[in-house]
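Of the protein chains in this complex, one is absent; all others appear in place.
We call the chains A and B, going by the order they appear; numbering starts again at 1 in every chain.
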Amino acid sequence: MGDNDIALMAHLMRRAGFGARYDELEERAAKGYEATVEELLHPDDNPDGLELDLAERYFIEWNHHTRGLPEYVAWRMINSRAALSEKITLFWHGILCTADSKTQSYITSYAELEMFRRCGMGSFRDLLVEISRDPAMIYYLDNCLSHKGAINENYGRELLELFSMGVGMDGKFNYTEEDVKECARAFTGWTIANGIPGQPYGRYEARFVYNAADHDEGEKTFLGETGNFNGEDVIDIICKQPATARFLSRHLYRYFVADDVQVPSWMDTPPPDPETIKMLEDEYFRSNYNIRSMLRVLLNSDAFKNARFSRIKSPIETVIGTLRLAGDWTSPKPGFEWIFDEMKYMGQEIFNPPSVEGWHTGQEWIDGGTLVHRINFTAEFVANLDHPGIQDIVSRLASNGPTITGEQLVEGCLRYMGHYELSEENHRMLIRQASQDGELDTSSKDFPERVTKTMQMIVSTKEYLYA
Amino acid sequence: MTSNKKDPVLVVLQMSGAYDAVNTIIPYNDPHYADYRPVLKVAPEDVLHINDQVGFHPAMKPMKDLYDQGKVAVIQGIGYPNPIRSHFRSMDIWHTAEPDKMGTEGWLGKAVRDLDPNKENVLTAVSFGRGLPRALALPGVSVASVGELDTYGVLTGIDGEDQRLEALDIFARMYSPLIGSGPANDYLSQTGLDALKGADTLNTAPLTYSSSVEYGGSPFAQWVKNISQVHLAEFGTRVLYTGLNPGAFDTHANQNIAFPKLWGEVTDAVSDLYEDLKEHHKNEEVVILMFTEFGRRVQENGSGTDHGSGSVAFVIGDAVKGGVYGDYPSLEPGKLDEGDLKWNNDFRSTYATLLDKWMGLDDKAILGGSYEQFDFIR
Partner (left out) sequence: MVTEIAPVTFQYSHTIGRQEVRSGTGFFNPVAITHDADSLLYVLSRGTETPAFYPCKRVTVFSVDEEFVRDFGHKFHPHEAVPSAPDGGFMWPTSVAIDSEGKVYVADEWLQRITIFDSEGNCLGSWGKTGNGDGEFDRPSGLAFDKEDNLYMVDSRNSRVQVFTRDGKFIRKWGSFGDGDGQFDMPWGIEIDHNGDVYVADWRNDRIQKFTAEGQFLMKFGTSGSGDGEFNRPTGVAVDKDGIIYVADFKNDRLQVFHRDGTFAAKLTGEATLSSWGRERVELDPTITRGREIAQGLQEREKVFAGPVAVDVDDENRVFVTEVARHRVQVFQKQSAIFQGGLL
């Protein structure tokens, strides 16, 4: 098992998870790349290692999901071995998104994430049915206000525009305003029960109801097909469209492979890697809209394997990845709300995408304020020698012998942080800095600090902003 | 503003948690007031009377003094259509000036873009607190977001002055744009260097500052002091933003303890800021907007108040024509909006007035529409 295998595994775990410490990379690389992909694709067959009963004993508000859900989601991301399961949950949270700033019910929003965890790698058709009957979504996009004879188009429109097909493809529109209205008609009657007020006994999860009496039974013409369509029929028609294959493929590519322009530009801007997108589109139809199959093709593709450091990390990836590297928050302790705040200050709040478009990604994550926050947060963690993950890197470097060169120090840090790659100039600069006092005595008292200083410089590079 | 004057500066103070409008500007002469507020009512003789109808809460004495000097516009009955009683969503609405849809662009972000279209000054806007408020968020607009001014900067966690300087030197070189590295990389380089430059500049503000005014010790008071320090340092900063920590004014319970304490702290800080600026002869350059996300229930819950709508905002400064603006919403049971004060002026009217009459910006472009303006700016 060489460096290349581990570097590739580091890449896979950054993309299909939230990064992994070197010991986990070694262990997974020993199992092999494809076997690891399969393990990640089948979370139900592999233990996630989460001791949720214990976590809930200490964070008791997680019981019945009444409070602390952002922290609970973060907890799972940090500690679950079923990394892709959490990563795909976040993927859908950013696409089929609802915001708690409107829904005001974490318990209901969390149920939506559970649904993503359950259905997020299954059939895209089933997922669209599930999201259409998801109480948080019905409330967020006002389908509960859409009635027979008095439709509210909000859900019908976003289902087409942002959840499945996109406005257009290759410069052409994918659907008409008439399709939007017909789609909305098909979803009349898909609503929620009047809920129980959050006082005096706390919140209850909202519930889906199908109100047949309020469903528009009339004939509808949608994307050229005519019939007495209900919501599921419309979803069947949507799933058949090449535009849907393209839209989903492009989203998967952007999330797992490389940054792309923001969604509203997709109609007029072709995808960055048409070949890989084509491969995904083909798999979409071949597998009968199966997301797991598309992911298998994607994660095993050369395009994926070669696309290292071509995506700017989201704030959640940054914070969770840092905590996983440091080995912090593997057991409950007070102060967890703060983790959630850190992501928020960097521009990404779990349960609160800024709009129905989800989070804008890529360089839009970075502005003066968020950049400073991101670097300082990460630098603080890698410099904390109380964290087991940081201690581990120090001892791995110290085990190289009584002395190491500045170059070995920089190379070692880059390797154990997950085989990061720096530009030649920056690489040289860091080695020069690390070498200025000659060789380093690995048993000296200040050796650990030399290691963490080097890591601090690495996490402040532009390159480290990428995954 | 005429060109021989200094550039106008807007300070925004966000009172998170939703202060209780009814006990902030108190309708002490309304017979319903005492009925709604058996526990929380302030006795008429303790209210700091503005006129024979309303007055400030007694804890707001410093504000009342500024009011008596004609420096405070009290905007009564402020709100927006279809009031929302969620802190987050309502704050979003105030930040984006978009009550009808989920907006993502901040109204002040747009103001900053118009103030500095060529991005010549990385410090055109500075925010104090943790995280950037959405009011200042706009792609392509750089705003310095400062947690603690004295220690603000990149890589603040590196111990030892020499080591940190060395690290910053390397940082600057690492962020130098490379030829042919692509637009994303150039953007990151520029952002990194801007952040560094902003920090280097901002760090000097406390060094050149001296004043006889002593601010309180709370984080808010310190941030208000930072606002003064940055303004007095003349970095060309035009928008300065800070606020209370989330939920501070969310007085569902024990309001009689928390509420006066907060208003005391806040109005002391506002008054200190005014005095500080005056001591440096810079009081004419600054106008302060103070707002909260919504009002609270008119009927108390026995110990505090729950979420409501219809609020009150304040605009403070030498350029302000002091007085009461907007009507005080009726407390008559039949005239409440689901038990809340009924708003009667759109918050965007206040924004429009500040943008147009004070900042000299195109309010219609920024707010995406035309709103009737007040005449609270001289």
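The criterion applied here is as follows: a residue touches a chain if its C-beta (ideal position, glycine included) is under 8 Å from a C-beta of that chain, and two chains touch if they have at least 3 such contacts.
Quantities reported herein were computed from a predicted structural model and do not represent experimental measurements.
J.: One chain isn't shown here. Among A:24, A:61 or A:126, which residue touches it?
T.: If we include the chain that is not displayed, A:61 is the one touching it.
J.: For the chain that's not shown, point to the residue among A:176, A:194, A:228 or A:300 touching it.
T.: The one listed residue touching the chain not shown is A:194.
J.: Provide the residue numbers of subunit A that touch the chain removed from this figure.
T.: On the subunit A side, contact with the omitted chain comes from 53-54, 57-58, 60-61, 63-64, 66-68, 193-202, 204, 207, 209, 333-338.
J.: Over the whole complex, note the residues of subunit B touching the chain we left out.
T.: 17, 245-248, 250, 252-254, 297, 299, 301-303, 306, 338-339
Quick note on the criterion: only the chains that are shown with their structure count from here on.
J.: Could you grab the centroid distance between subunit A and subunit B? Build each centroid from C-alpha atoms only and quote it in angstrom.
T.: 34
J.: How about subunit B: which of its residues touch subunit A in the complex?
T.: Of all residues in subunit B, those touching subunit A are 86, 88-89, 92, 102-104, 122, 127, 130-132, 134, 137, 139, 141-145, 153-158, 163, 166-167, 170-171, 173-175, 178, 184-185, 187-189, 191-192, 194-195, 198-199.
J.: For the complex, which residues does subunit A have touching subunit B?
T.: Result: residues 99-102, 104, 259, 312, 341, 344-345, 347, 352, 354-357, 360, 362-364, 366-373, 375-376, 379-380, 383, 423, 425-426, 429-430, 433, 453, 456-457, 460-462, 465 of subunit A touch subunit B.
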